[in-house]
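All protein chains of the complex are present and in place, except for one that has been dropped.
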Amino acid sequence: MIGLLALLLFAWMIAGAWVAISQDDLLQSVVGLSLVSLGAVGQFFLLQAPDVALTEAAIGVAAGSFVLLMGVRQLGRHEDKELK
Amino acid sequence: MTAVPLRKRVRVKTLLLVLLCGWLFAVHLGLLLQYGLDGQSASMGDALLARNAETASANAVTSVVVSYRGFDTLGEVTVLFLAATGIGLFFGRRDRRDSEVPETAGSPPNEMMVTGVRLLFPVLILLGVYVVVHGHLSPGGGFQGGVIIATAFFLRLLADPDFRLSHTRVGLLESLSGSGFVIMGLLGLSLAGTATFLGNFLPHPVADMGRLLSAGVIPIIYCLVGVKVGAEVAAIFGDMLERGGEHEAAQVKDKPEAE
Amino acid sequence: MTLPLTPVWFVALPLLLAFASPLWVRYRLLMPLLVGTPALLLLLAFVLLPEVRTGPLLETIVIAPPLGIHLQLDSASWILVALISLAGLLATAFIWLSDAEPYLRDRRAFVFLLLLIAGCNGMVLTGDLFNLYVFLEIAGVSAYALSALRRDASALEAGLKYLIIGSVAAVFFLFSVVLIYLQTGQLNMAAVAARFGGIPAPMQLLIGLLMLVGLGIKAELFPFNFWVPDVYQGSHPVLAGLFSGLLVKAFLFVLFHLVFLLLADPQVAGLWLMGLGATTMLIAEVVALRQEDMRRMLAYSSLGQIGLITLALGFGMQATTAGGLFHMVNHTLVKLLLFLTAAVLLRSFVSARLADLAGAGRARPLAAALFVLGALAVMGLPPLSGFASKLWILKGFAEAGVFWPVALILLAALIEAGYYFRWIKVLYDPNGDLKAAAPVERMAYVPMGVAAGLIILLGVAPFLVDDLFIEGAQTLLDRGAALSAVLGAGS
Partner (left out) sequence: MLAFLDDPKILHGIYVLGTLTLFFIGLYGLLAKRHLLKVLISIAVMELSVYLLFVGLATSPGETAPILSDGLTEFAGMADPVPQALTLTAIVIGLAVLALGVSLAVQYHRLTGKADIARMTELKEL
């Protein structure tokens, strides 16, 4: 059961990571990163590490996404526009 | 990126990068699958776990984080402090008057939200304090609780137009708790009973394990960490938010050295 | 209740003072403390010296070594700690006495500078791999913030580049630490070293390569040092002097400490590192020839010297290692002197470009004279300290019968002479008539004078310190003694 859940969570995280890296819309790539972090929270719970899971939820998902969102707000949403 | 030659160049570069990453991936995967799957038989973690009862902390991760590897935690808090200081510098406004209205969204927040956040605020603070104080008994502790407290202040800042976050006070809390951490360490060094930096110099009888007042200095240090992390994350959030809404790139250009 | 003098003060004191910085702002103690802290640490280092020379000083933190973190002050790390404190003292004294730019004198800069010193001390002293990672991040984050401190576009660019490359390095280093823990179950360096031979060879190679990438980026070795000149050029020259004089030395020391400790037979790794060092040296010196900005030229020259130190330490014989350690000290003093001169010239003439400094020697004779002194010391002319340490390294190679490094070092010294004389010629250009745009405090020359005095002293009388360096080299190379000091005689 654990193995199956781990596999599913990995699929979720890899999809999130791909969104985070390849999307041109920076807002979506921040969302992608928070998907990866959420997946990691689940993984840490599966791995009997509730402390790490709580930390990742508070810091990785909440604080990390907020920090990046503030960045996106200032730098503009579209990656392409900046690279021209 | 519509011109054909450019697109072609990008393609080739991407292909090469993919090949490079794929090759490295295969190498790592092969090595780790071949040699990395069996967990080590006797690790220092197991030895620490076996001795964990000495600290009288029910949460073994907490006793490792705060006591056995408390030096790492001190360093980690320092990195956060550095980052908070740096962000205060680069978003550049923590030295001005405290009474400035935070610049948030253009329209005033609606009444429902203000009331809701005012109600939620004490609950979140309480939850944060609970998580910090019970760090040695249950999952959670200074970092997680500190971030929860910071989030409470941050929500209030976002939604409640009457709410101010005093930067001087946040800075004071930051430096008090940080110095407190180092002083606890130095007390451990100077008292004959422990004589090591960060030693657990308060009595921590094993019989008390599981009670709120147990484990000697561990809960005290974790509370200091909680206050420090809370203050720093709140400062980071506050700094990032307050100038976030303004579009003043031109204005900044005009006065390069604001100090 | 007593306060014993132990190595932990090298980290705890700057941390405490940095955390309490709002207090110092209120009582106007910022500048005295900024200079006083490294001075106190230097004093502490000399108080501990007699004890260190009798045997390594191990300090347990909370739980005894194989399980917990410990700090280790032995003859080798003592040299580095004293050097870090001395370099910190000179640089901060310059900031105070020269009435430097306001952004270098406020609370933030105070925090970053002290924590840079604390981070470097911690890296050099710690005996635990993950603790090393934490200190690496402390030193790193303070360095990123310092290089962006001026907050104009070029400083921010330097800070960003440094931050990105530095975090990548940290990720690779963390990866290698993780693999080590998964393979051996230990984090204490000595305990890891005792088990490192048991790891399958391909895994050893992977761990070693990851660690080399991580530390090589930080220690500015050849394929990973493309970012260095940008950072040095974008930062204030005093800060560039600190990076070159203190941060890089700490990373180099850590790199070699790990190589000599973890590997029972460091021959192969040493050969690789010697190759990297030689490449770094030659490429940097050649590129330095055509630099038009003084900071950039000094950055490349610094890379060249780092390559030389790597070459000497990688050889792993006692004579070259002692010479390498000696050269570390000399290079720190010399580069600090040169970067401080660059700071004075930049302040006086606004620009540090070659074309804008023609004839600067007459407007600022003392600064130009100190530049000449520093340049001669880098080239290794007698009776300056660079001569003594280079001679030591060359003799070490010659005695071992290995001559290709000797030829390369001499060639590099020749190229160095080429570009330094080009700069000296411009500084004393008779046709240039420069007027200083801003005055320079007389007191600013005091730390530069101290550095110059030390350079001459070490050059004239290297016998005053050679015992220290030989002991340091012995400690660094004696793996068995290091292991049994930590793990007990049984292992």
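Per-chain residue numbering starts at 1, and chain names A, B and C are given in the order in which the chains are listed.
Note that in this section a residue touches a chain if its C-beta (ideal position, glycine included) is under 8 Å from a C-beta of that chain, and two chains touch if they have at least 3 such contacts.
Model, not experiment: these values are computed from the prediction.
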item	value
Touched by the hidden chain, restricted to displayed chains	A, B, C
Residue touching the undisplayed chain, where the options are C:L156, C:L209 or C:I283	C:L156
Residue, one of C:E137, C:E220 or C:E471, that touches the chain absent here	C:E137
Of C:K218, C:R296 or C:R347, the residue in touch with the unshown chain	C:R296
Contacts of chain B with the absent chain, listed as residue ranges	13-14, 17-18, 20-22, 24-25, 28-29, 32-33, 36-39, 43-46, 48-50, 52-53, 58-61, 63-65, 69, 72-73, 76, 79-80, 82-84, 86-87, 90-91, 138-139, 143, 209-210, 229, 236, 239-240, 248-249, 252-253
Where the missing chain touches chain A, by residue	1-4, 6-7, 10, 13-14, 17-18, 20-21, 26, 29-30, 32-33, 36-37, 40, 43-44, 47-52, 55-56, 59-60, 63-64, 67-68, 70-72, 74-76, 79, 82-83
Absent-chain interface as seen on chain C, which is shown	130, 133-134, 137, 141, 144-145, 148, 151-154, 156-161, 163-164, 167-168, 170-171, 174-175, 178, 181-182, 187, 229-230, 233-234, 291-293, 296, 353
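Assume only the chains that are shown with their structure count from here on.
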item	value
Inter-chain centre distance, chain B versus chain C - centres from mean C-alpha coordinates, in Å	30
Distance between chain centroids, defined by C-alpha means - chain A, chain B (Å)	18
Multi-chain contact residues (two or more partners), chain C	none
Residues of chain C defined as touching chain B within the complex	1-4, 6, 8, 12, 15-16, 18-23, 59-63, 66-69, 102-103, 106, 108, 111-112, 115, 118, 122, 130-131, 134-135, 137-138, 141-142, 144-145, 148-149, 151-152, 156, 179, 181-188, 191, 199-200, 202-203, 206
Partner chain C, residues of chain B touching it in the complex	27-28, 31, 34-36, 39-48, 51, 67-72, 74-76, 78-79, 81-83, 85-86, 88-90, 92, 171-172, 174-175, 178-179, 181-183, 185-186, 188-192, 195-200, 256-259
List of chain B residues in touch with chain A within their complex	1, 59, 61-62, 65, 131, 139-141, 143-144, 147-148, 150-151, 154, 233, 236-237, 240-241, 244
